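What you see is the complex with one protein chain gone and the rest in place.
Chain naming follows the written order as A and B, and within any one chain the residues start at number 1.
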Amino acid sequence: MKKTVFLGALTAAGLAAGAAGATTLEDVKARGTLNCGVSTGLVGFSAPDANGEWTGFDVALCRAVAAAVLGDQTAVEFVPTTGKTRFTALASGEIDMLARNTTWTFSRDVDLKFTFNGVNYYDGQGFMVPKALGVSSAKELDGATVCIQTGTTTELNLADFFRVNNMGYEPVPIETNAEAQQQFLAGACDVYTTDASGLAATRATFENPGDYAILPEIISKEPLGPLVRHGDDEWGDIVTWTLNALIAAEELGITSANVKDMSSAATDNPEINRLLGSEGNLGEMIGLNADWAVMAISAGGNYGEIFEKNIGENTPIGLARGLNALYTDGGLLYTPPFR
Amino acid sequence: MTTLTDPPAESFKLSMLVYDTRYRSITFQIVALVAFLTLVGWLANNTIQNLADLGKEPSFAFMTDPAGYDINQRLIEYSSQSTHLRAAFVGLLNTLLVAVLGCATATVVGVIVGVLRLSGNWLIARLMTVYVEMFRNVPVLMWIVLAMAILIETLPAPSAFRGDDPAATMKVFDSVAFTNRGVYIPEPLFSRGLGDISVFGAFGISLDLIAILLVLGVSIFISKRIGKKADATQEATGIRPRTWHLRTAVIILPTALLLLLLGFHFGYPALKGFNFQGGTHLRNSLIALWLALSLYTAAFIAENVRAGILAVSSGQTEAAAALGLRPKRIMSLVVLPQAMRVIIPPLISQYLNLTKNSSLAIAVGYMDITGTLMGITLNQTGRELETVLLGMLIYLLISLSISAVMNWYNNRVKLVER
Partner (left out) sequence: MSNTHADTVLYVRDTMLPQSEPPASTIGPAGWAKQNLFSGWLNTLLTVVSAAFVVFLLYRLLPWFISPTWGSDSLSSCRALFEEIGRDHEGACWGVIRDRWQQLLFGFYPAELYWRPILSLILLMVALAPVLFVGKVPAKMLIFSVIYPFMLPWLLWGGTVWMPIAVIAGFGVGYLVFKLVAKVGPGGLAAIVATLATVLWWLFLTAPVAYGLASVLPLALEPVASRQFGGFMLSVTIGVVAIACSLPIGIVLALGRRSDLPLVKWLCVGFIEFIRGVPLITLLFVASVLLNIFLPPGTNFDIILRVMIMTTLFASAYMAEVIRGGLAALPKGQYEGADSLGLDYWQAQRLIIMPQALKISIPGIVSTFIGVFKDTTLVSIIGLLDPLGLANAIRADTDWNGIYWELFLFIGAVFFIFCFSMSRYSMYLERKLQTGHR
């Protein structure tokens, strides 16, 4: 008899599912919330705080997209995903976009049939060692025990690196960053390898960060970015251009503080006007309100603000902009024009 | 219900399919079959359509592609250039290894604890109760994670062994090193070994091991024959010839000779570079999983053992005491053999549980079949359907074989009743 409740729930869920099937944008608007896949917990990138509010660098991107589409940065359902479940969750439509420091690779784009919407963090795989080990280069790591997070591209990069350099190693696969940190600090592995940003973030929380060094070698390119399913280009465009808007905003000097003023009255920079919707009809073209970019930028600020707030040098994580500076500052961030 | 007397010769009516007991069972079964087939067809149809939508085609071709990742504990040859199939096989062997080790340890610990729980010593009995309740009432996943954490935090890192005045030293005549990367123990080596024999060209089995097992088997067989002969002499003449020295010699000498011929010696672990080299490395992921699984399961087995012992009527104990047996012998000769019959059926399901729980290995990074096939391979290839179904099939086969073997054993020891 108790089964019936279950059937009732199934029915309700089935009916809810019946409404699906239109484009992702329509789905999101009809639902009133954006389902955004994030990591189950990665320092600085996504973690729930004591009130259950998600914060972090990846989380901020989800909020910006929600603000652009729905006009409300809190209209996001954060779906924690693991390395294993993230792609299935996206492919099955459980989430509308994935912002889980995911590396843009050929096979993920082509074979797994996802569309990457640009890069929100340029990363590379690095190594961290205790200074006491006396190692100054990754080439000296022959025979070392290496902690790696499973389910990521780092595993394959590591195998390639050691094979190419004809060195042996002992991999210690680990599910989460927290466990890796514990093993590394206790000396159960000599080396911890993951994306350099993750290494820096992890090291920042150590009791004595100065006792550990990040080796100079970066053995891979890890462009991390948001992604959506193949086949819904309108939705892909929205995510792509929301990210671009955040970057362009930094370039154009639009911040969360002045975005309201700048959008209320047309400025003398036509690109700012087009971006903020006071000139042209970019919002209409992308299927959103004219103030979509204003909303996205006021959600968490421009790219630079988001970076500084979550992972920048004034946070415990203390990452430098490096490759993630604007191209004008010697970085790689270069957005196509808003025209 | 089957009291139809002299059924009238009537023509077949449709309602008889439901009301006539002769037809009803067939009707029901056909309905059940149709319902089942419809369900299966529906699921299959959905799957095919969904996969077509995703642009994926079910295929196991990826299993022969290079895996690309390394596995630390491999019982057979494996490198990152080996295939996914081989990686899955490495994982399967790791699953079986920890399952066998775990079952053996859990049985031993479980029996000891079960007996001690009934001990007259108040402190021991209470301690054992605390142990059993603690392990039974906290999830096994937590125990696995905790065991790993304890190993990592309490044992010294290999670097502690370095230097003139090291913080840690090797134990047991400098032959065993306990580190937080695992335990390094001496490994048997053969300086004049016979090499490996390749099976199906896929993996090698040490010929030395085969030779030793073969010689040992023959020795034991001969020793048994000597024992039987002694029995016969005893029955015929009433005097039992002394054979123990002969039997010991038959078992030990040929094996010892063979070991000598093969140049048997131990390879000791030694600190070289980052790690200990040489010796056998029992990784702490294996030890943590092994410890946690066997202690957790042992708590359940202890309860079964206790129940089994309590099920033996006290008359048996009293009768044995009246015969003048001492308490320890009463336990081992009278009570335990009878309790066995009650213990074995639940023991089978505990073995099954342990094997299935070994799939939690990924929590500590032990590369079992869940970690390789349903873990990294799934992640790197994106073939969820194939890998998960194959993994389930493998677990099902393992479970069915364990139950088959244990049921066979159970039928052998079962009390044959009238």
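Rule of thumb we're sticking to: contacts are C-beta pairs under 8 Å (C-beta built on N, C-alpha and C of every residue); 3 or more make two chains touch, one makes a residue touch a chain.
As the structure is a computational prediction, the values presented were derived from the model and not from experiment.
Of the candidate positions B:Asn137, B:Ser191 or B:Thr237, contact with the hidden chain is made by B:Asn137. Summary of contacts with the chain left out: across B:Leu189, B:Leu246, B:Leu385 or B:Met406, the touching residue is B:Leu385. Touching the omitted chain from chain B are residues 1, 15, 18-19, 25, 28-29, 32-33, 36, 43, 46-47, 49-51, 53, 119-124, 127, 133-134, 136-142, 145-146, 149, 352, 356-357, 359-360, 362-363, 370, 374, 378, 384-385, 388, 391-392, 395-396, 399-400. Even with one chain removed from view, chain A keeps its contact list with that chain: residues 1-15, 17-18, 20-21, 39-44, 46-52, 77-82, 84-85, 88-89, 92-94, 175-178, 181-182, 185, 202, 205-207, 315-317.
We take it that only the chains that are shown with their structure count from here on.
In this assembly, the C-alpha centroid of chain A lies 42 Å from the C-alpha centroid of chain B. If you check the complex, the residues on chain A that touch chain B are 83-84, 87-88, 91, 111-113, 132-133, 141-145, 150-152, 155-156, 158-160, 162-163, 169-175, 182-183, 186-190, 230.
The part of chain B that touches chain A in the complex is made up of residues 54-55, 68-72, 79-81, 149, 152-153, 156-160, 180-181, 272-275, 277, 284-285, 362-363, 365, 367, 371, 375-376, 378-380, 382, 384.
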